[in-house]
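Shown here: the complex without one of its protein chains, the others still in place.
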Amino acid sequence: MFSKLTSLVLLSTLLCAAGCSDPTSGGKGIEKFTTWGEEFIEDGIPAGDGTTGFVDGWSLKYGKFLVNYNAISVADAAGHVVAKLDKPRFVDNVHRDEKDLITFPDLDAKAYTQVSYEISTAVANAEIVGDADPADLAMMVSKGLSVYVEGEASKPDPDNAKKQITKTFHWGFKTQTSYRDCHSAEENGISTEGVVVTNNQTDVSQLTTHGDHLYYDSLQSGDNAKPTSIRFEEKAAADDAPNGDGDGEVTLQELCQANIDPSVYNTSGLPGATIGDFVISLARTIGHFRHEGECTIKRIDPVPSGVTNPCDEYK
Amino acid sequence: MIPPVPAEQPRAIWPHDEPRAEDELVPVVLVVAATGEVTSAETESGVEPELSVAAIEAARRWVFRPALKDGRPVAAKLKVLIRFLGSAPNEPDTTAPTNVPARPPAPNPVATTVAVPAEQTTITVLGTKGTPPRSASEIIQDKRVLSASPHRTASDLLLTVPGMAITQHSGEGAAHQIFFRGFDAVHGQDLEIWAGGVPVNDVSNIHGQGYADLNFLPPEVVKRIRSSPGTYDPRQGDFAVAGSLWLDLGYDEPGFTLSASTGSFGARRYFLAYHPKGWSDATFAAFELYSTDGFGPARAAQRTSAIAQTEIPLGSATARVMASTYAASFDSAGVLRLSDIEKGSIDRFGSYDEHQGGDSARSQVAVELGQGDAESRWSITSYAVLRSMRLRQDFTGYLVQPFTGSAAEVAAADKASAQGNSEQQTNDASTLGMTAWYRRSLPIFAATDALEVGVSGRYDSIAQSQKKLSIDTSQVTLDEVDAKVRASDVAGYVDLAIHPLSRVVVRGGVRLDGLAYVTQDDGGQGQGQRRSAQGAHLGAKATVDVRLTQSAHALASYGDGFRSPQARSLAAGETAPFTKVQSYEVGLRYQTEQMRATASLFRTVLSEDLAFNQATARNDRTPPTRRTGVSVEMAAHPTSWFSAAASVTYTRAEFTNTDGGYNAGDLLPYAPQVVIRSDLAFTPTLGQVMNRPITAHFGIGQTAIARRPLPYAEMGHDYNLFDVVAKVRLREVELAVSAFNLLNQDWYDGEYTFASNFQKGAAPSLVPQRHVTVGAPRTVLATLTLFL
Partner (left out) sequence: MSIAIIPRLISVSALLSFSCLAACSSGSDASTTGKRIALHTEITADPVIQSTFTTGFGWDVTLSKAKVATSAFYYFDGPPPTALFKVRKRSIGERIGGFFVGTAWAHPGHYQAGTALGEAIFTAPVAFDLFSAGPVKLADGDGVTGIYRSARFVLPQQAPADDVLNGHLAAVEGQAVKHGQADAKPIYFRLIADYDDISMNVNEGAVDGCVLDETTVTDDGTITVEVKATIWLNLVDFSKIEPGTAAKPTEARDAGFSQGVTQLSAYHFSYSK
């Protein structure tokens, strides 16, 4: 027969074990955010069938692809924010390979379904990531830009196969966009909301920039009657007379003067009537999540009074 | 040599007919003649003289099946234990197999022995006192209640459980949707069901987590249902959110039973069974073949099942073996839009898509071994189950549903929807598992204190798929899911019962569950990538039981439980998130030999919940919820010719937080708030014909539900249905007539709110509307039975 004391100790240990500790907690892990421009930004966009490359014979190479990332945030389903970016990160995704933006150590191992970030106006105290040029950051800050691309596009001259028609471009965008409720693309039939941190492991979320989105011929990437292709011909033509000055550089101003052709571009949802309005609208779509995953996109900055079209802000 | 087996064990009567508080056990040595009569009975020295005399008197009245040596009856000597029942209320027998041969016709187990060959001197008494109730509303519905009113399937038997309502939306062979105490347990997601020691719930079934198809059991072979609402018992594991049900199998009509039935809508049923005389009712076999044309188009169904079980002594232990096979195929009419029925554009019993239906199969084997006495007892059960299920259903017709994914995926889904959202789901599973426990007295405060430790494990290997089919051509239009899941569920528990005061029992325990899932998704973009996830849950349970008077108890209970997620919803390496369930209950129990009445107040709180979201057409996470209710029930058999059972349960299920579109205080949709059930049976002896008594059985079962909340501040239709049966039996022949829905009421079985479009080409209505499955009209069944 157990002594009453031993038995009471046994009983209270059992009860305490039940109430006091939770042997079922999942441990802690690490969440790392990186960015990458993919081959389209690092190596360029070739001519192709519309999704693998330009459908109109052009090919393009980026010289710079500057992005200012901000406000990376990780929160659980209940909305508790467990990690937040300290200050903006400035990257040039033309430089090769995945670059680290920030690492959040020591997060409870579980699913965090509310992951968000922003691409916003560059600020002087942004941390420079990798080999990005500080002079580029200063330029973005002085012009109030959040995204800046420059490069060269060319296609074989239809009149002379041995020659190439070349256009350069230097486009700075002031668009400020938030990307919320990010979810991964479907893997194995399931699209994951946010991230899942696992015990004693590092999970990597890549904020991928898609360099081909500026050239889409439709604003909606959803269920379109006509498949979406990437085009450069109309942008190149904006530089030619009578619309442009024919100097071989396609400027945003020239794009903002060129009427868009609704038989080529699906203009549903476009405020404005020019190719410039179209490209500026598309600049908000370059931010993605974990390669092909998407987020809910929202404009952050208020619309100045008197502005009706995107191009109006660049006058 | 096969030892003598008791056939009749009349109850032991206390000296001077004065029962004492506690039970008394008296060992008696008997000699059983080759005729089966007891020719000599002796007690050991040291037993109280009065008790000794009473014990011998009781033993002499016993009748045995004589010992057999080389097939010939011989005399044998054996030692038995005569139990005098204490006046403390008899606790219901709760372990799955109880090795009590030929129990006398009383509602609670009384005499408790198994004879052993004269050569042996060990005494084996098995499973006699099972685990006592963990809450005021934990009850056992025994054969008397289960056979009072007519039942077509074992799922129908669930209606006798207080607080339970069932509906059918997929055809007569599919698992029912179960509502219990404010929970929409869907097909078994929140209700743990065991039958014959084998789990019935399918883990991660693609149609619904915990899908529990009880159609493999002919209703006649269920001898007892123990209902354990809440999560107060450490023996309750996965799926026990609203509660658990344990079904014991047995058939007590001695000899052979041959039965044939015919009835409305082309119903035919053939039933065969046997139960050898002299053996406990746990030894039996049964066969059933049933088919019907259905009460409307696309409602034909057929099923066959065979089940056999035996309980035999194995040395000093007892073994139970059970095996069964079942197969069914059924058509389903699916749902109808309520507005179409009310407008008259479709007949109540019509169907939009007559290709719906499915099939189901189940084969299983279970072996149980147990041994022990009142002091110490152990048991081990191992089982294997093979299950397969296919369902084809069409809830939304040609509706183009919002679909997330890449442009190509959205386009494919829309193209598929244009041909119809007919959905085919298949789920094939193999299950291996075991449960084992050891219980021993552990005197701390009193001699009757006991400790029990149990372990259980279950492994499921599942292959499942979901495809969209064209409504017209039945060709696959979209491959949505093609997955293999390996699920493991391992648990251990400790349960302590102590008696700190003479009137107070405290039962408490701790249970640890570890669940692991390995999922391989071959469908969609995944090319067979595997992912695994695991999680563990620790739950504390406690019950305080205070004996107020000889027959009345007051109980207060608390328990931690969990709801496990669908395996496919877990990401790689994710710590499986379990919904935390906390149950509280206080109540009163009143129990005598002839009557049981309980009243209880209960509350269950969930850390988050799931509700069917009409927009996504699946169960989505909702804010935390709280269910509060009251349950009053009783079962009585004051005379041998009358028995009654009735229950009323009221539950209010509401959200406790405001989030995601739901407001705190809003009701949860779908589970009915009021569930009423009554079962009455009159079994008079009508007279005598040719020196043989004519017995009759008139039974009536009533099920009523009221206040079913539906989305958008609506309430579903209430119903109040009556099923009756009239049987007349002259010795070996019985004629019975049953009528289900006697008053031929128009009623709606299931009611749901979601958007659908069943007219191709018309501008669809996208706003969620009410859809119903129509309840069966009056169905009559006439049965002729021979008992040989």
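Every chain is named by a letter (A and B) in the order it is written, and numbering of its residues begins at 1.
The rule is short, and it goes like this: a residue touches a chain if its C-beta (ideal position, glycine included) is under 8 Å from a C-beta of that chain, and two chains touch if they have at least 3 such contacts.
Model, not experiment: these values are computed from the prediction.
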| field | Residue touching the undisplayed chain, where the options are B:202, B:666, B:679 or B:751 | value | B:666
| remark: Touching the hidden chain, out of B:47, B:632, B:737 or B:782, is B:632
| Residue among B:326, B:578 or B:650 that touches the chain left out of view | B:650
| message | So one chain is hidden, and I want to know which residue out of B:599, B:696 or B:737 touches that hidden chain in the complete assembly. | response | B:599
| request: Tell me where the left-out chain touches chain A, residue by residue. | output: 177, 219-223, 225-226, 259-263, 266-274, 281-282, 284-285, 294, 296-303, 308
| List the chain B residues touching the unshown chain? | 402, 404, 407, 414, 590, 592, 594-595, 597, 599, 614-615, 630, 632, 634, 636, 638-639, 644, 646-648, 650, 652, 654, 661-663, 665-669, 673-674, 676, 706-707, 709-715, 755, 763, 765-768
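FYI, only the chains that are shown with their structure count from here on.
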| Rounded to the nearest whole Å, what is the centre-to-centre distance of chain A and chain B, using the mean of the C-alpha atoms as each centre? | 54
| message | So in the complex, the part of chain A that touches chain B is made up of which residues? | response | 1-2, 4, 7-8, 11, 14-15, 17-19, 22-24, 26-27, 77, 109-111, 183, 185-192, 196, 198-199, 201, 221-224, 228, 292
| task | Flag every residue of chain B that touches chain A in the complex, lowest number first. | result | 404-407, 409-411, 414, 442-445, 449, 480-483, 494, 496, 498, 508-510, 512, 521, 523-526, 529, 531, 535-540, 542, 560, 568-569, 571-575, 577, 621
